[in-house]
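Every protein chain except one is present and positioned as in the full complex.
Order of writing sets the labels: A, B and C. Residues in every chain begin at 1.
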Amino acid sequence: MGPPIVKLFREEGAEVLADASTLIGATEPAEVLDRAGDIDVLVANLDLAAYAARVRDIDDDQWMAGFDAMVHPLMRLVRAAAQPMIDRGGGSIVALTSSSPLRRMRPQATSYVTARAAQNAFVRSAGHELAAHHVRVNAIAQNFVENETYYPPSIMENEKFRDRLKSEVPAQRLGTPRETAELALFLASDASTFTFGQVISLDGGWS
Amino acid sequence: MGPPIVKLFREEGAEVLADASTLIGATEPAEVLDRAGDIDVLVANLDLAAYAARVRDIDDDQWMAGFDAMVHPLMRLVRAAAQPMIDRGGGSIVALTSSSPLRRMRPQATSYVTARAAQNAFVRSAGHELAAHHVRVNAIAQNFVENETYYPPSIMENEKFRDRLKSEVPAQRLGTPRETAELALFLASDASTFTFGQVISLDGGWS
Amino acid sequence: MGPPIVKLFREEGAEVLADASTLIGATEPAEVLDRAGDIDVLVANLDLAAYAARVRDIDDDQWMAGFDAMVHPLMRLVRAAAQPMIDRGGGSIVALTSSSPLRRMRPQATSYVTARAAQNAFVRSAGHELAAHHVRVNAIAQNFVENETYYPPSIMENEKFRDRLKSEVPAQRLGTPRETAELALFLASDASTFTFGQVISLDGGWS
Partner (left out) sequence: MGPPIVKLFREEGAEVLADASTLIGATEPAEVLDRAGDIDVLVANLDLAAYAARVRDIDDDQWMAGFDAMVHPLMRLVRAAAQPMIDRGGGSIVALTSSSPLRRMRPQATSYVTARAAQNAFVRSAGHELAAHHVRVNAIAQNFVENETYYPPSIMENEKFRDRLKSEVPAQRLGTPRETAELALFLASDASTFTFGQVISLDGGWS
């Protein structure tokens, strides 16, 4: 989702610093923000290919990897961004998460869903706390949006998958990254100044 | 919320037909839509001053009035708008509802909360069904937004109310009608084409 | 669900007055309670065969019938039961509702889902208000429980339905009315004295 968000934000006149590092180390999130300097908006797009395993087969390292890649760096990014935004009179933080915890998923997704739920809960709670300081923290909980990791061409051409889309997703199609970028723009902009701690689904009605 | 929505939509170049009737009769919603002709967007802003009563004191007529003013006309508006929108290839319906069912309210709000919950459930379910036809149905579940019915100047100057705002609403202020209009614009526009059946809170983080 | 609840409650030593009238008139709920005299527990089991229609085809009378049979009598029963229970020092009200509003349903269920959602919201709100008076109001939100109206033998022998059960219901079976009765007993008894305004799903993990 990174490139289409960068593209749309630039089209709208924003100056964007894109960082594609994984931010897994304890100090990296703060360092990235230090390098960025004064910012009005932070888009936290933390991801990891979903680890699939039955509950009785979960591997400790794979389980931890989900928290390391998605949960802990989100906290550290918001922690580092909050004070400077407060000092500047406000700001907007947009996290890209998942709507998978909002509805029962196919089997073997427990590790992924648990980490994504932790992200969503963090956004809600941090969003409430920072609202008084004019810092908005909200999430785009997406699912069934086009991307090459989850939906490579081989999947998209698979008839069974297309049938599944039709029966599971009310919109009967995948979303486009542009649609995600549009919601990110709304949440980043002055059009959403009364929206705090919200986890907004973007999944064609799936959840 | 009507006037600021009309104003913003017109600023954005939309041709707006505003109707301020109560739409309580069984045929009125369809008649209003007939008069409007071809439309791309329907904003359904149905409201009634909240009836306050303890559960054991609920008056049958007042209870029914909430459903008559808020729930049944919403169904009838969407019912009448759906087929023409499908025939034209799609459209967007935005309902103004309330986030009061999403969180425990102060006492005596049961009648109001029940009717608002019915609205929100209708939006979710109708939104799922119509998604396949490119008709989006979504709701703005607002609370704590400035308006003269719920928050007249006498309330706003009341210190106790201002304290309540600070302790109950994370944003520590009321929203402005313009903020509601901005979310209505987002949901009406092509920026939200993958959003279906969503009830989006707009309440300064309250719910 | 009525007979198995009556049976289990009697096995547990309760004196049960079963009333099978529809309670659609405005005064009938209070009259039934008057006839019952002093009660410790009220089980409100209001139902109507689900009306199936696309949103654009909803019939006004069928739509209203759902509110008349399920929503308004629930309010009137709780309204009539509340004061006598408060006067006697407390009591428990158990509503049988549906988990269908908690998860996207198959198409054409919008009328049914909207009425059931109103029931659930009423239980939550009334439950909060009456908690201070030691009156508990809670709901069993069931789905996929055996009953001859929704799941007649013809359906149960249908292979497609059995496949649907396996893919949609984590438990891969229908629940038994006895299982509903057991949850009703728990909510009616002194084992649940800290549970107020809860809508508890009973649907084999479906919702």
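Just so we're on the same page, a contact is a pair of C-beta atoms (placed from the backbone, for glycine too) under 8 Å apart; a residue touches a chain by one contact, two chains touch by 3 or more.
Remember, it's a predicted structure, so these values are computed and weren't measured experimentally.
**Q** Omitted chain: which shown chains does it touch?
**A** Every shown chain touched by the left-out chain: A, B, C.
**Q** Of the residues A:D40, A:E129 or A:E168, which one touches the chain left out of the display?
**A** That would be A:E129, which touches the missing chain.
**Q** Given the contact definition stated above, which residue among A:E15, A:D60 or A:E159 touches the chain not shown here?
**A** Reading the full complex, the residue touching the unseen chain is A:D60.
**Q** Considering the whole complex, not just the chains shown, which residues of subunit A touch the missing one?
**A** Within subunit A, the residues touching the omitted chain are 26, 54-58, 60, 63-64, 67, 71-72, 75-76, 78-79, 82-83, 86, 101, 104-105, 107-110, 113-118, 120-122, 124-126, 128-130, 197.
**Q** Would you write out the residues of subunit C that touch the absent chain, in ascending order?
**A** Residues of subunit C in touch with the missing chain: 127-129, 131-132, 145, 170-172, 175-176, 179-180, 182-183, 185-186, 191-198, 200-205.
**Q** Touching the hidden chain in the full complex, which residues of subunit B are there? Just list them.
**A** Residues of subunit B in contact with the hidden chain: 103-104, 170, 205-206.
As a working rule, only the chains that are shown with their structure count from here on.
**Q** By mean C-alpha position, what chain is farthest away from subunit C?
**A** Result for the farthest chain: A.
**Q** Which one chain sits nearest the middle, judging by mean Cα positions?
**A** Centroid comparison flags B as closest.
**Q** If you tally contacting C-beta pairs for every chain pair, which pair wins?
**A** Result: the chain pair B-C has the most contacts.
**Q** Starting from the mean Cα coordinates of subunit B and subunit C, work out the distance between those two points in Å.
**A** Distance between chain centres: 28 Å.
**Q** Please compute the C-alpha centroid of subunit A, do the same for subunit C, then give the distance between them in whole Å.
**A** The computed centroid separation for subunit A versus subunit C comes out at 38 Å.
**Q** If I count partner chains per residue in subunit A, which residues reach a count of at least 2?
**A** Only 170, 205 qualify.
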